[in-house]
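In this view, the complex is presented without one of its protein chains, the others remaining in place.
Labels A, B and C are assigned to the chains in the order they are written; within every chain, residues are numbered from 1.
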C-alpha cells in the first residue's frame, strides 16, 4: 500500500471528482436534460411575465397587465402544429374541467399563446378555439403580434422554439401557472393531467383561503 | 493436473469456496422460510399483509437466484481451477460485491418496502401505485447492478483463462473437435466445456441485464424518460432466463466430476457431447421468448421459435447428460453415500423438472397455464431437486475429500426429508397450476388453498433437510483438512 | 512526436469556428464525430506528454485505474442529453468540452496499456451496454430530449449508437472466437 499510495489517492480523488462533476452537471442529480434543468431554474428564479400586447381570437387587443389579480394558466402553442400542441391543449382542457367552476373567470384564467403570429391570425385562432371548445373568455387563445415582445417573453420563460424548415417548429412544452402579481408560480409536466390539476387547485385553495 | 498447486494454496482456495457455499446455503435456507410463509399465507393459515407478502416474494426470488448462483459459481470455480488458471482476486471481489449488492437489496425491500418481484418488469419499479418510493427502487436496482458487476467480472475472468489455455471460446466448446480438426481424445474436459458455455451465456445475460437495469434506474429517477415496454420485457427475460438457467449448467460440473470418481468410469467429451453443449449454448441464449408466449404483439415467428427451441433445448440434457449419468451408474457397483446419492438425485431432479417445462412451453398449453402456479412448479423441481442438490452433493463431496468427517444417520434423514419436501412443494405447485391458480397472488380463493398448505408442509420438510446439510457443512469447515492430505480428492476413486 | 503534431493540428481544425458551428448543428456529428475526434486529438497529443511527464504518470496512474475512472466519468457526463444541449447554449460548458475531452484521450492512452485484460474487458462491456442504452433512449423516446435539436436528429443519433453497438458486438465475437493460442505461447 505504502509503495502505491499515490495511485490509491488518485483513485479516491478521481472518484470524488467524478461525483462532483455529476452533481454539478445535474443540479444535484435532479436534472438530466436541459428541459428539466430549465424547469428547475425557472422555479428557482420565478421570472415576472413581461408586459406584452396580446391579440385574442375575438380580435381584442390588450396588454397582459390587464390580467393582474388573477392566476393565469399558460401554454405556448402554434396552430399548425400536428403533434405536441393538440395533445397539450387537450390536456389543458382536461385540467380546465377539473378546476371548480366558482374559481374560473374569477380567480383563474386559461391562456394559450401562439408563437407563430404570422400564420395564427384572429380567424385561425378562432377556429382553433372552437376545436378545443374553449369559450374564448375564461380560456383565451391569443397571439403576440410584436416579434420583439414575443422573443423577450420566450426568452424569459425559457421556451426554445426551433423552426424545422418545413413550416413547423420544434419546441418544449409545459403548463405554466402565473400568480396574481404576474410572477411565475409553477411549471408542470403537461402529460400528467391529474397532477397538474391538483397543483392548480391546491394553489388556489391556499390562496383564496378556503 | 493438480501437481502445480501446493498445499497452502489449496487450503486457501478451499477457504474461499467454503465461504461461498456457506453464504449460498444459508441464503437458500432463509429464502425457503420466506417461501413457506408465502405458501401458508396463500393457504389461508397465516394472516400476512399483502405488502409483506410481495416483499417476501421479491426477496425470495432475488435471494434464491443470487444465493444459488453464488454457490454454483463456487462449484464451477473449484473444478475449473484444476484446468485453467483463474484469478483468486476476482473470485474474492465477486464475493464482496455480491454481499454489498445483497445488503442493498435487503435494505431496499425491507426498509423501503420495495416489491416489484425479482422480474422488476418495466415500468413497475417507477410506478408502484404509491407502495414504494424512489429510494427503495434505487437501492434494489443498484444493488442488483452491483451483484451483476461482480458476476460479470467473474465470467470475464473465466473467459480470459479459458481463452488463454485453449485459444478461444470456440475451442473451449470443442468446435475444432466437432469439425474433425482435432482428435476426440484431445477434446476439452466436460468441466471446461460447461464453463465455456456458462461464460458465453452469462456475459451476454449480464450485459443485457445491466442495460435494462440502468434503463429502469433512469426511468425511476426521471419518469419523463420512457422506453419501449416490450423491448424492456424482452431484455429483462433474456437476462433473467439465462442467468437463472446458468445455475444448473454450473452445478452440473459437479456431476461430471464427481460421478466418474465414484464409479471409476471416465466421463470424457466426445463429439455428441460437444454438439449437445453447443446446442445448449445457442438455445439458452434465444429461448427466453417462451416467457412471452402471451404477448401476441411479438412477431409470431419468434413465439413459434420459442416453443420449438424450448423443446429442442430438452434434448441435450435428456439424450446426453442424463443418459450419460445413467450409463455411468448402471451396473457400476457404485458406493452410495451422501455425495453420490445427492448427485444422482440431482440428475433425476433436472430431468423430471424438464417435463412440465416443455409442456408449458407449448403455446396452446401456455395459453391457459402461463403465470399460473404451474410455472413455479416446474422450476422448483429443477432448481430445488436439480441445481440446489448438485450444490449440496458437492458440499458432501468436499467434506469427504477434505476432512475425516463422517456422515451419519441424521444426514440420511436429511436426504429423505429434503427429497420428499421438494417433491411435495413442486407437486403442490403443479396441482395448483392445473387448477388454474394464478402465480404471485398474496391470497387465494378457498378452492385453491389446499395445495398451498400441502406445499408449505413440504417446504418445512425441505428446510429440515437443508438445515441438516448445512450443519454437516459447518462441522466440516471446523475440522477441515483433517483427512491427512488435502490432495485426497485425487485418490478418492 | 509526429503523433503529437497530428493531434494539435486535429484539435486546431476542430476549434475553427465555422467547422465547429457546422458540426454542432447536427446532433449526430456533434456527439459521434466531434466528441470522439476531440478524444482522438488528446490521444495523439498524449504521445509526447506521457513521455515527458513519465514519472508523474507512473506515480499517480500506476495501474491505470485512476485514469480510467476519469475517462469513464467524463465520457458518461458527455452522454447526458443535457450536457450536449448546454455545450451549444452555454459558453463555459463548451469550453469544458474542449478541455475535458482531450484529457480523456490522454488518460485513455496512458491507462489502457497499463490495465489488465479483466479491467479492459469490463470497461468494454460497460460501454457496450451503455451505448445500447443510448441507442434505445434516443430512438425510442417519444419526447424531445434535447432542446437544441429536432426529434428526427435525435433518432438519427440513436441509430448511430446502434451501429456502434453492433460493431462492438461483432468485434467482441471475433475476439473471443478466433484463435489466440499462438499469442499465449
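One rule holds for everything that comes next: a residue touches a chain if its C-beta (ideal position, glycine included) is under 8 Å from a C-beta of that chain, and two chains touch if they have at least 3 such contacts.
Please note the rule applied: contacts and distances are computed from a predicted model.
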item: Protein name as given in UniProt for the chain not displayed, "Cytochrome aa3 subunit 2", "NADH-quinone oxidoreductase subunit K", "Ni,Fe-hydrogenase III large subunit" or "Molybdopterin synthase sulfur carrier subunit"; value: "Cytochrome aa3 subunit 2"
item: Omitted chain - touching chains that are shown; value: B
item: Touch with the omitted chain, as defined above, among B:285, B:329 or B:342; value: B:329
item: Touching residue (missing chain; options B:115, B:173 or B:461); value: B:115
item: Residue among B:303, B:405, B:422 or B:470 touching the omitted chain; value: B:303
item: Residue of B:129, B:180 or B:409 touching the missing chain in the full complex; value: B:129
item: Hidden partner chain, residues of chain B it touches; value: 50-51, 54, 57, 115-117, 119, 121-124, 127-129, 131, 228-230, 233, 265, 292, 294-297, 300, 303-304, 307-308, 311-312, 314-315, 318-319, 323, 326-327, 329-334, 336, 344, 347-348, 351-352, 355-356, 359-360, 362-365, 367-372, 374, 430-431, 433-436, 438-443, 445, 447-448
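The criterion applied here is as follows: only the chains that are shown with their structure count from here on.
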item: Chain contact topology (line, ring, star, complete or other); value: complete
item: Centre-to-centre distance between chain C and chain B (centres being mean Cα positions), rounded to whole Å; value: 38
item: Separation of mean Cα positions, chain B and chain A [Å, integer]; value: 52
item: Residues within chain B bordering two or more other chains; value: 218, 224-225
item: Residues of chain C engaged with two or more neighbouring chains; value: 145
item: Chain C residues touching chain A - in the complex, by the definition given at the top; value: 59-63, 65-67, 69-70, 72-74, 76-77, 80-83, 85-86, 89, 144-148, 150-151
item: Parts of chain C lying in touch with chain B, wherever the complex brings them together; value: 117-118, 121-122, 125-126, 128-130, 132-133, 136-137, 140-143, 145, 176-181, 184
item: Sites on chain A touched by chain B in the complex; value: 29, 32-33, 35-36, 189, 191
